[in-house]
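First the structure, then my questions, so here it is.
The other protein chains are all here in position, but one chain of the complex has been omitted.
Right after this comes chain A.
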């Protein structure tokens, strides 16, 4: 597997804090995959993100991009931040300009894009994210869902190679969560962006991700495909994260040994499809 970013034995302690926020974390992000970073509040997810885009430097250990160690020079960091897009949990943290259009254009100017091209790309992004109507609206007149969308649009306009999403569904209602996930799916299909989403929603992670990281108290406990990670019940139960409902349901069905050969479903729709297929096939066999 090709790794986009690798962290090797990274430790970081906040100034004035006794416990390390990251404790010898070794983690590799596979290129072109949707990854979920699972863990409780305060387990070091956000700190890890800020290491990935070079805002924090590890106390010890190192971070590599495509095999090359981060150098933290001025121009290097500017380049890095174009490649790593970060969507914060609280959109208020990253929206800076006062109208939607201005804010989306902000990253482009930092990336040194010309005026004409910037205008063009902002226009395209507004259409792409369905924000045309909000174009000249001031940011403080928008709802949380809209602010999150603008934050995402403002990051995606730079076409980052790695998209970091810090609890993107926090405070969103089911409808807006669905819309956001659809948006991410489109981005993934169209741009093939590698994504890393921090969350504590295990069901969401199971449904969405191809690759799972489990963090606890600043340490990385597990990494790998969902089937492998969630099969480690001992670890998952011990740290109290639990097992995705669908994973559990499937285990229950499979242990009754009549579904053994089927592919494990990741969504409810998938489960329904598998069961239907199974029933049809078995009827044929029996009939």
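The definition used in the following text is that a contact is a pair of C-beta atoms (placed from the backbone, for glycine too) under 8 Å apart; a residue touches a chain by one contact, two chains touch by 3 or more; residues count from 1.
Everything below uses one rule, namely that contacts and distances are computed from a predicted model.
Colleague: What protein name does the UniProt record of the undisplayed chain give, "Glycosyltransferase 2-like domain-containing protein", "Cobalt ECF transporter T component CbiQ", "FAD-dependent oxidoreductase" or "Cysteine desulfurase"?
Modeller: For the chain missing from the view, the UniProt record says "Cobalt ECF transporter T component CbiQ".
Colleague: Would you mind spotting which of A:42, A:66, A:138 or A:192 touches the chain that isn't drawn?
Modeller: In the complete complex, the chain left out is touched by residue A:138.
Colleague: Of A:50, A:235 or A:275, which residue touches the hidden chain?
Modeller: The one listed residue touching the chain not shown is A:50.
Colleague: Which of these touches the unseen chain: A:22, A:101, A:221 or A:246?
Modeller: Reading the full complex, the residue touching the unseen chain is A:101.
Colleague: Which chain A residues would touch the chain omitted from the figure, given the whole complex?
Modeller: These residues touch the chain not displayed: 50, 53, 55, 78, 81-82, 86, 88, 90, 92-99, 101-103, 105-111, 115, 118-119, 122, 135-141, 154-155, 158.
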